[in-house]
Each structure stands twice: as C-alpha cells, then as structure tokens.
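One chain of protein is taken out of this complex; the other chains stay put.
Take a look at subunit A:
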Amino acid sequence: MKNDNIKHAAAAAAFLQDREQARWHDSAIWWVRQKRDAQAKQLPEWEQLRALAQQIKAHTLSRLDEYLEQFQRNAEANGVTVHWAADAAEHNRIVHGILAAAGVKKLVKSKSMLTEECGLNPYLEQRGIAVIDTDLGERIVQLRHEPPSHIVMPAIHLKKEHISELFHKELGTEAGNNDPTYLTHAARANLREHFLSAGAGLTGVNFAIAETGGVVVCTNEGNADLGTALPAIHIASMGLEKIVPRLEHLGVFTRLLARSAIGSPITTYTSHFQQARPGGQMHIVIVDNGRSDILGSDDFYQSLRCIRCGACMNTCPVYRRSTGHSYSYIIPGPIGSTLGPSRDIKKHGSMAFACTTCGSCSNVCPVKINLHEQLILQRKRAFDAGTLKAAKKMGLLAMRFLTRHPSLMDAGGKLMRKVVPIVPQALTQHSAWSRPGRELPQMPAQSFKEMWQARKENKQ
C-alpha cells in the first residue's frame, strides 16, 4: 500500500538528491518514449487508430451498464462466476471468500493495478494466504515491501545492483552478480516452483468483451498464463471500465497497447480467457470503487477511457524527473494525477501540480484523454478543497488580485524590474529560485506591454 501523505514536490526534491540516479531514470524512461514513437511512425494509420480507440471507448462509456450486463450474461453462459464489488473492501472479501472456500493457501498473481488499488495483498496475508506476485518487476517491489513506481515497469526506479543485493538475500543468488540475464533466470526458477504449487491464480484484465463474456490479459513474461493454466482456480479482477463491445475491437486496441506502452508491436502473450480449464473454476470480479462517480463528472469521465499503457508517464517531464514514488496515489504520472484527485482531492491534491501543462501526455495517449486539461481542473478542486500550502495559496490569491487589476499589475511589474536586480543575494539564496537551473532571470528594462506599445508607435 502506498503512503498517501506523500506531497509530490517534497518527495521529488528528495529523489533528485541522487543526481546520477535521477538522470538515469529520466533517460531510461525517455528511451521507452522514443521506442513508442518509432512504432507509431511505422503505421501510416496511427492517428486514425487513436481516433477509433477513442470513439469505441467513448461509445462504451455512454452505455456502460448495458455492456456490463451483456458481458455478465455471456460470461455466465460460458460457466464463469461473475461477482460485483462496490468498493475495495468488497472486492477483497469476495476474493478471500473464493480462496477460503477452496482451502487455498497460496495465490500466484500477475500484474494488476486494481489489486494494488484495493490493497488485496495485505488483506489476504493477514488471513493466512501467501500471495506471490509473479511479474518480475512486481516480485522485486513485493520483496522490497514497496509499491510499484510505474504501472508497466514496476521496478524502473531501481538499479541492477539493488536487485542483485535483494535476490542474494531472498533467493540466494551469487553476491555481486548483477547480470540481468542471470538475475531474471534465478527469479524464473524460483517462481516456477510457486506456479506449480499454487492453489489459485489471480490476473488483472486488460479488456473484457461484452459480446463473448471473455477477458483478455496481455503480458510479455507469460506469468498470467502459467498462473491460470496450472492452478484449478482463476480469478480475474477488473475495473468496470475495461469493457469493449465486440471481439473485433481488439483489432484496434491490441495494435495500440504495446506500441504505446513499451514500443513493441504487441505483447508476447495476448491471452483470451473464456472458460475455466477442465476441472477448474473461473471467477470474474467487476469492481466499481469510485469509477461510477467519475463517470458522472463532466470534467473527468474521459479518464475512464484509459487502457493503462503508461505512455503518459513515459513522456511526462515531471514523472521522469520525480519517479512514481513521489505521487501519493498508486497510479502515478498524468493519468494517476487525475484519477487520484478524482478519488480523494484532499489526499491527492498535490498530484494535480505535478505537471507543467505541456500537454505531451494528451498527445501520446492512445485513447486521446484530455489529460493536461483535466489536471488544470483538478488544481481548481485542490485549491477549493483547501489542500494548498498557505504560501502557495496566498501567492495564487495575490496573483488573482493582480490580474484583475491591470494598472496595479503594471506598477508591480515596474517595481519588480527595479528592485530584484539590487536585492542582496543573501535574501534570495534560500528561495525556490536560487537552486541550480532555476536562477532568477535577468530583469528586462521594459515589460512586454511597454515593448508592444513602442513597437506599435514605431510602425506608425
């Protein structure tokens, strides 16, 4: 679970203390963004594909209740048990109920941001069920007792030395062997034992198809597949916005997802689960947990189109330079910075300000969510909810007063241009504008308005 008392700016400042690590994080994630661009450029229809995805999702949201009912009917016709959870607590109770009824002692899990959102792992562990995260990155952060820092690359905040040390302690690998292939294969051998001995497997859901009642899970590692093909029980937990109307629509979404997420044409495995294996059971838990409220918000309902590719965080200049651990909500980056505040503005208000409003996120989003516009609207809510620090609030109020009184603004600007150059350095060296790269600019002789006036007069 994540500490939701985190304030983005302070946490980011702490992360940036290690300059070398911060630079590496920035460039590693930017590389993924560049791979995404290379894939997008190979398809002449890329922009049309994004438009199709947007339209399909927008249509689905306008009839979400109908499509969910259709999905349930078809899933049940396939022999799948469908459960509905109004909130995180109900989701956890349902999952525990299924496991307890079957006497399951060990659950293997593939990546699911929803179960992170619900806090499923600690809930089950407190009730005596061992939970093994099986995505390599998720396993690493689970062993470190920390939340994932990225929704697609959970351990991107770590260097191989950290992982080598961790695996030496937890899995008995050679001390000082930092080779990623060696470390990956050590985890492979260890997790195989868990796959073969687990009583149940839990997966997230990338897409749920109303027309077939099936769910689709995309992974590169194959962990969702081993976790569902071996144990007799498969539980799939899905947010209720994961629905697409028809199987053919995956001909759009599977073309966008991995290209946007990791710059690959597709994930290694795109698995369609429609029935339990012979002798097994399959359960689907449909979770609301605040989503139906977001659907009713004119400003924010578009965020429910999200397919969790992570492209918005890979492109975000703030995310790349602050890591996912600087965000209070479990989903970081631009999409998390609208979903978190939508859920609880008092807890997650600082996330709305982890944004330069550059708009790059909106431009790479495969379902064209107006992310940067939503973040500006979330700032308004953060202000209204009283989550701003007193100094920031006073600054904003002063600015509002000034912009409403142009003559005062002109006078203030004039004063600033005169005074700032002669302020002794001792007074400014502890301000936000004294850090490297953020020095106060040279004060110009004239304001823009004065320059504009002069230019007009010269022309005449």
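The rule is simple: contacts are C-beta pairs under 8 Å (C-beta built on N, C-alpha and C of every residue); 3 or more make two chains touch, one makes a residue touch a chain; residues count from 1.
Everything that follows uses one rule, which is that contacts and distances are computed from a predicted model.
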{"item": "Name under which UniProt lists the unshown chain, selected from \"LUD domain-containing protein\", \"Acetate CoA/acetoacetate CoA-transferase beta subunit\", \"Glutamate/aspartate import permease protein GltK\" or \"ABC transporter ATP-binding protein\"", "value": "\"LUD domain-containing protein\""}
{"item": "Omitted-chain contact residue, chosen from A:31, A:401 or A:452", "value": "A:31"}
{"item": "Selected residue (touches chain absent from view) among A:18, A:125, A:174 or A:248", "value": "A:248"}
{"item": "Listed residues A:73, A:169, A:192 or A:346, member touching the removed chain", "value": "A:192"}
{"item": "Of A:44, A:103, A:176 or A:424, the one touching the omitted chain in the full complex", "value": "A:44"}
{"item": "Contacting the left-out chain in the complete assembly, out of A:114, A:226, A:284 or A:364", "value": "A:226"}
{"item": "Residue touching the undisplayed chain, where the options are A:88, A:163 or A:284", "value": "A:163"}
{"item": "On subunit A, residues whose C-beta touches the chain left out of the figure", "value": "28, 31-32, 42-45, 48-49, 51-52, 55-56, 58-65, 68-69, 78, 84-86, 90, 134-137, 140, 153-156, 158-160, 163, 180-181, 183-185, 188, 191-192, 195-196, 212, 214, 220-223, 225-226, 229-230, 240, 245, 247-252, 254-255, 262, 264-278, 286, 288, 292-293, 295-296, 298, 301"}
